[in-house]
Every structure is written in structure tokens, then in C-alpha cells.
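If you scroll down you'll find the structure; I have some questions about it.
Excluded from the complex is one protein chain; the other protein chains are retained at their positions.
Which chain is which? They are A, B and C, in the order written, and residues in each are numbered from 1.
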Amino acid sequence: MTVWPDTREGTLDVGGFETVDMTINVGPQHPSTHGVFRMVLTVDGERVVDAEPYIGYLHRGLEKLTENSDYRQSMGWWDRTDYLAGMCCEGAYCMAVEKLAGIEVPDRAEYIRVIMMELSRINSHFMFFGAFGADLGSFGTSFVYGWRERERIYDLFEEVAGDRMFPTYFRPGGLTMDLPDNFEHRCRWVLSSVRQGLEDFDGLLTGNEIFVERCRDLSPVTQEQAINWGLTGPMIRATGLKWDIRRAEPYSIYPHLKFEIPVGRQGDVFDRFMVRMAEAYQSSRIIEQCLDEMPRSGLVLNPDLPTTLRVPAGECYLRTEGTKGEYSVHAISDGSNKAYRMKLRSPAFCNLSALREMVIGTYVADAIIILGSLDIVLGEVDK
Amino acid sequence: MDFADPFFGISWLDALIRLVIVVGVMTLVVMYLIYGERKLLGRFQQRKGPSYTGPAGLFQSFADAIKLVGKEDLRPRNADRWVFEFAPFAAFIPVFVILVTLPFAQDWGVRNLGLGLFFVFAVLGLNIVGILMAGLGSGNKYALLGGVRAAAQMISYEIPLVISLLAVAMVAGTLNLNEIVLLQENRPFVLIQPLAFVIFFTAMLSELHRAPFDIPVAESEISGGYFIEYSGIRWSMFQLTEYAALWAFSIFGAVVFLGGWAFPFGLEWGWGWQLFLTIFKSFFLIFLVMWMRATVPRLRIDQLMNFCWKVLIEVSFLLIIVNGFFLYYGWSETILGLVNWAGAIVFIGLVYSRGIRRSRAREYVGTYRNPEAATP
Amino acid sequence: MAVEVLWWLFAILIVGTALGVVVSRSVIHAAIFLLVALAGIAGMYVFLTVEFLALVQLLIYGGAVAVLVLLALMLTRQATGGERISLNGPQAPFAAIAAIGLAAILVASAVVTTWPRLVDDPDAVPLGRISEVLFEDFGATFILVSILLLVAVVGAIILARQEDAE
Partner (left out) sequence: MTNEEPQQTESPPARPLATLASTQSPNQQLRKTLEDTLAKVHPNTPFEIGETKTDVNLHCPPEHFAALVTTLKERKELAFDMLRNMSGVDYEEGLTCAYHFYSFAHNYSLQVTVKCPPDNTHIPSLTGLYAAALWHEREAAEMFGFVFDGHPNLKNLLLEEDLNIHPLLKAHPLAKPEILQGIEESKPGFDF
């Protein structure tokens, strides 16, 4: 592998006294690349002239593994993609399999799935708030604020599914098991704590002169650019486009539920942050409605499922609104008990592909927080 | 103006013993400043901080120091050997020299220099050299960036720092630190020069590169900056320098602005009380610095320079001019204090309100404070 | 006695580091030697009991000039420290002539000048006298110099802004 881009090597004139561009290698081990991401910045003083992202350090061959394991075995691979919101990934995978096999899901299971997916969304967004504050240099405080709510949500997941990050709670056709006793009460308590957490972040960051000064008007993205680059999720909503797959191409029980789609104005870093803040609040509203409306009892797994799940031949492109954007599964089955092909359309991967355009012309410090505002999860980018 | 002279009148022996005492105390203080910072940050962040090594983690810093001494002293292959290895010492010497003139209580200091305040300015200028040496000699691009940032920042912020201190010197009419303290027997200078104190504190944060001005060492950007390549004992020399400088600056600020040992009722209460007052006031300043670190994000380098050259320097020049008028025409000190307070409040208010105005955060905040509100 | 020993130490330090500036093959080393030499001269002023001048020397030459040299090196040179450069160019004989000439002038003027006696009281810093001279006797000059500096700073800012806009 070449370490430095070849084109820049020649410009480093050792003997001269003119200023030269310098390449800096950021990552794969760097405090703010959020995992094993690496980018090579070419800088002129403090200004970024060129940026070259390198990914693939966490590539685990998800799609190959899925093609070679049973439909139920593959579950475990999929909640390791977006590992900050495992339930959302499971949801997309299970819905794709159900769509192909034509499996019905009991009502109660649908409600519980939505609760879990929205809790995952809150979880992921709180991780973003914390990590973004840390990128900005708020020494760990925002991180700990974020972790506090995340711990409570993870505790809830542990009670429900037995695992915290990779719960493997969903099944094609429903859920592994029913909710524990007293779940509703605990969940409402977590929601109130989440709202308090949002208030805390509001107090810590959004009114702060330095925070605003750093994030406002930084790398604004127009709607045309966002569409052309394939940005989805909060990134495209920050530009003012009111597009949410939960509304545009509804799935599960989302058409029932009342929630707003928060949008920003100019797609700058501040808008991206605030859209996620408002979105986390809307998620808490969705969960409350689900808790109010869900059937109090009933099956959570379709009782007619066969012992070995053989899916008839077919093809579907199942899209869901993941935490980072459009989390979609392009699934093809050939009638056997293994998927013929399952392609993950990972939102962070697509958002990250626009990083180079956003970063060029900014300062080194800005490049870091623009990267942070993309909210990448390397498990999902590298598959 | 002589300090007490208990060591048989042998001046160099006297100086040596005083120096050794100051260095020893400084090392101990630095150890506990690190411990205190970790503990405080822990509390700010809803966790405990160090709590295993010794009672309530009190020996944590000693354990860390022993570990650091035992670590391998690495040097990158393409580093400039002598520059790299001497840089920590070059960074430490100016801080240590500042301590020479700081009075901790009446007649408690190494040397009482007639030009004490000026001496501190002059030595502060050398503070950058060690950092520049580390940045240049490490053979690392992050270190180089950190060095450039540090140099630009520290050279710029030295100007408002010096001018804010000059404002105090104008009011006091002397450069001798001991005399400055004695003049504050009835009221500390912060009461009549609050704007100067605000400027001093801002510039001090910048000179120490603490948050929100920790741009040269920005961990999330250049992951340590100029000391990225250092390990073991040399790295701990940089840490020692950082905290010693923090302490020295705080003592200096306490002496110049908060009245040192002289306020309130210091002179008659003996040296123990005086020492306590000085240390307490300096720790108050240190607490403020650590509080800032736990709370605020980091500025960008161009915003930092803009703030210095377009705001701080102008305000500090204005302050000098106002002080000059008051001194020339001999107007009352109360009016001077009131004008300064008004200036300080307006200054802080403008800086603070700008963020709230620019963020337009209400548009979004409304969406979760009031669930039914329409989003923009 | 102690003072004499210290004086000689400083003298050796200054001469040694000044030589270092000339013979050092690394620009960075030369800059650091220069800094030490200038700081040593500040020490010499202390021996002459002109503390104010010593501090000014430290502030201007130690703090500002040497740091500026280091900063300029940092901005122009490549990141790797300690690269060697060749010392002798075609200008060497002219440099030698200039150096010998300057040394001769300095030594001659030092020999010719009648030196005043040292000030006896080490604490007597004529600070008030300095300010009187600066602000009253040479007041007009002082203001002119201030205006010159102001114009220079404004000009520098304008130049920098123009480069930015391009």
C-alpha cells in the first residue's frame, strides 16, 4: 500500500524556502476517527487542500458470511454492523426476510420492535452527541453525559434480550421472547431520563458561544448536493429536505404513529447536530405512543413458522430509516435456507463518501468535526 | 526591601536553600494539582476520579510518577537528537525562573526583585522556546503543527497579558510585586480593575494552553501536539511544566489582582495566615481553570487569533487609555472602578450573547421543549 | 569571588554559543545557539547592574527575535528536524572580511571609550528616570515611532488579507 498519495510527493522541496503542502495521516489510530478510519489530509498551513479517506480496516465480509449461513444464524452478523443501534439492523434484516418469505408478524411484536428500534435510535444519537462534543474538545464531559442515558437504555436491553450491544432479539416472524414484567414502567422512566439528558446537552452545548462559533456555517450542504452525494438520514434532513423513510415509504406500524420530521435549514454542522437532538426527542414520543397503544398481551412470534426457514425465490429492496440514514437490505433468495445475496446499503458508507467534498477548504480542526458530524460507525461502513 | 536573612548572611547559600525549598514544594503541589484536576473533572463528569491508590486515591500521582520514570525513553529515528532531548528542560526553565520572584507571603520568596512584574513578562517570552524546540525536533508533523500553533498563540496572547498587567502597574505605580501586594491591604485590585482581570485570565488560559485555548495540544485534532513523541520521564517533564506554569500563573494572578496575602486582614495575622491566603487564592484561580476545561469546547486557531487581535488587544489598549486619563487628572478611584466594572460586564455580555444570537437554537429547541411546535 | 567565577562562566557560554551559531551545520541548532547567546548577554547586563536593560534584552532578543527565527524556520523547512546543510559557499571570503572589519571596529571603540564607574547601589533602578527620558525628553520621537509601527501593522494586515482573497 502506498502511504502517501504519489502526486504530492514531488512537491516537497527540501532545499527551498517556499512553503510547501504537507500531508498528515489521520488515523487509523487517532482519538477522533471513531474507530479504525483513516484519512490523509494534505494541508497548506492549517488549511485542508485535499483529503483522501481510507476505509476497510473493519471489513468482516458480512455479505459473504450471510450467503453462507442459515437465515437465523445470520442475525448475529447483522446487529454487528451498526453496533450502536443493533436493534435497527436486526429490524431491517428481519423485515427483508419476512418480505421475501411472506411471513406475518403479530401486532404486539410490531409494537415492541418499534419501541426497540427507537430506543436504539436514541442510543445512537446520544453516542453522537457525546462523541461530537469530544471532537470539539469538550474534555470528556459531553461523553459522560451521553453515556449516562446509554447505560440506562442498555440496561433495559439487557433485561429484555439478555445482551446489551448485540441483543439478537428479533427473529424473522417476530421476537425471541416477550417483554419482562414491569417493562412499561421502566421504559417510561428511561424516557424521562432521556429527555433530561437532552436538556443537559442543550445546556452544555447549544447555547455555548464557542460551540456555535465552531459549528455554524461550517460546510453547508445544499439539497441538490446532498441528493447527488446520496446523503440520507439526519444529513439530508439538515439541508431542509423533509424526507424520512418512516414517512415516505412507510414500514411496520409507523403510519399509525404521530411524530414530526425535524429539519434544518442550511445543512451545516450545527444543523446536523440539532436535527439529531430533535430526532431523539421525537423517538421518545414514538415510544410513548407505542407504550400507550400496544396490545397488553398476545403472541410475539408467528406460530406458523416452519422448523427450517426456506424462503421462496424472490428479490426485494427493503429500506428502513436507520439511525444514520437509509439502512436498506437488497435481498435475493433462491428457495434454499440461505440467502443467495444480501447487500447492505449502509448509510454511513454513503455519507462518508461525501467527506472529501465537505472537508476541502476548511481548517484541520474543522475537518475533524465535519467527520464527527457525519456520525460514522465503522462496523457499518466497512461491513 | 530585604527578605529575612537567616542563613548567616551568605547570600548564595541563602538563595540556594530558598530555591531548593521552592522546587520541592512545587513538585509536591504539581503532584496534587494533577490529582485534584482528575478528581474535579471526575466530579464535573459524574464519576469519582482516582480512588484506588491510597485513601481516596491520594497517592495516584506518585504511582504515576514512578511508572513514568520506569518507562522507556523513546526517541524517533528522524528526530533531531539534541533539540528533542533538551526541549523539556528548555520548557521548564522559564516557569521555574518565574517562581524565583513570586512572593508567597511577606518576606517569603526567593528574591524580591525591584522589577518583579517586568521580570515575569521578560521570562514569559522564553516560555515558547521549549515548545518550539519540541515541535521542531520531534520529526513529527503533528508536533510541528502543534509547535506552530503554540508559537502563534503564545506570541499573540502575550500582548494583552502584558497590557492588562501594565494597567495594574499604572494604578499601583510600582513594578515590585511585594509593594503591589502591600498596596492591596484594603481592597484587591480586581475590584478596581475587573476588566484587566478578565483579560489577564483569558490570556493566561491561552498562555497555559488550557481549554478553550488548548489548540496546540488539541487531543482530538493533533493528539497531543508538540509532545506527541515524548514518553517516560521527558513526557512527565512537560506535564510538570504545564502544571507548574499553571500554579505559577495562579500565584501571580492572586498576588497582582486578588491581593495576595494582604487582603483581607493579612498583615497582622502572621505568616501562616498569609501563606494560606495566597495559596487559597491561587487555588481558586486554578479551580476556575479546571472548571473551564470541563465545560467548554475548543476554539479554532483562526477564531483564537481573531479574538486576540480584534477584541482583546483593542479592549486592553482602551483600558490603558482610560487608566491614563484617570491617573493624569487624579480622579477618584471609585469612579475608575465603576467604569471598569461597566466595561467588564459589557465585554463579557457581548461575548456571551453573540453565541445565543447566532445559534438560532430556539428554532430546534422548540421541537422538544414543546412537542407540538412545528419544525422550521 | 563567586561573582567573578559566574562572570567567566557566562563569558565562556556566550563565546561558545556564538561560535556554535557560526559553525553549526543545522539551522535549528544555530537558532537555538543564538538564543542562548542572547540570553547570556542579558546575564552580562545583570553583572553590570543594569537590570532593566537585562530584562529588555531577554524580552526583545530572547523572547521575540529568537522565537521569530525559530518560527520562520518551522514554517519554511520540512518537518524532519536536524538535516545538515553545507557551510562554505562562494561568499565565504567576503563574510570573513566583513566579520574581521566589524570585530576591529568593536574592539577599537571599546578601547577608545572612557567607561563610567559602575553604579554602586544594585537596587537603584532608574526606572523613573527612564520613563522621564522616554515620555518627556523624547516624547515626539516616541509618538512617531508608535505611528510608524501602527502603519506597519496595518499594512501587514492589508497585505495578508489581499493574499487571502485571491
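Following the convention adopted for this analysis, a residue touches a chain if its C-beta (ideal position, glycine included) is under 8 Å from a C-beta of that chain, and two chains touch if they have at least 3 such contacts.
If you're wondering where the values come from, they're calculated on a predicted model, not measured in any experiment.
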Checklist outcome for this item: Of the chains on display, those the missing one touches are A
Item to check | Absent-chain contact - pick from A:Ser74, A:Ser142 or A:Thr232 | outcome: A:Thr232
Next on the checklist: Going by the contact rule already stated, which one of A:Asp21, A:Asp107, A:Glu159 or A:Glu288 would touch the omitted chain in the full complex?
Outcome noted: A:Asp107
Checklist entry - Which parts of chain A are in contact with the chain that was left out? => result 1-2, 55-56, 59, 61, 63-64, 67-68, 99-100, 104, 107, 110, 182, 184-185, 188-189, 192, 227-230, 232, 241, 243, 248-253, 255-256, 292-293, 295-297, 314-319, 326, 328, 330, 332, 340-341, 343, 345, 349-350, 352-354, 357, 382-383
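One rule holds for everything that comes next: only the chains that are shown with their structure count from here on.
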Checklist outcome for this item: Taking the mean of all protein C-alpha atoms as the centre, the chain whose own C-alpha mean lies closest is B
Checklist entry - At what distance in angstrom does the C-alpha mean of chain C lie from that of chain B? => result 28
Checklist entry - Taking each chain's centre as the mean position of its Cα atoms, how many Å separate chain A from chain B? => result 41
Checklist entry - Which whole number of Å gives the spacing of the CA centres of chain A and chain C? => result 59
Checklist outcome for this item: Touching two or more other chains in chain C are residues 75, 79
Checklist outcome for this item: Going by residue number, chain A touches two or more other chains at 22, 45
Item to check | Contact set on chain C toward chain B in their complex | outcome: 2, 26, 28-29, 32, 35, 39, 51-52, 55-56, 58-59, 62-64, 66-67, 70-71, 73-75, 79-82, 123, 125, 127
Item to check | chain B - residues contacting chain A, complex | outcome: 41, 44-47, 141-142, 144-145, 148-149, 211-212, 214-215, 218-223, 293-303, 351-352, 354-356, 358-359, 361, 363-365, 367-368, 371, 374-376
Item to check | chain B contact footprint on chain A (complex, rising order) | outcome: 22-24, 30-32, 45-46, 133-141, 143-145, 148, 195, 198, 202, 204-214, 216, 260-265, 270, 274-275, 277-278, 280-282, 285, 363-366, 368
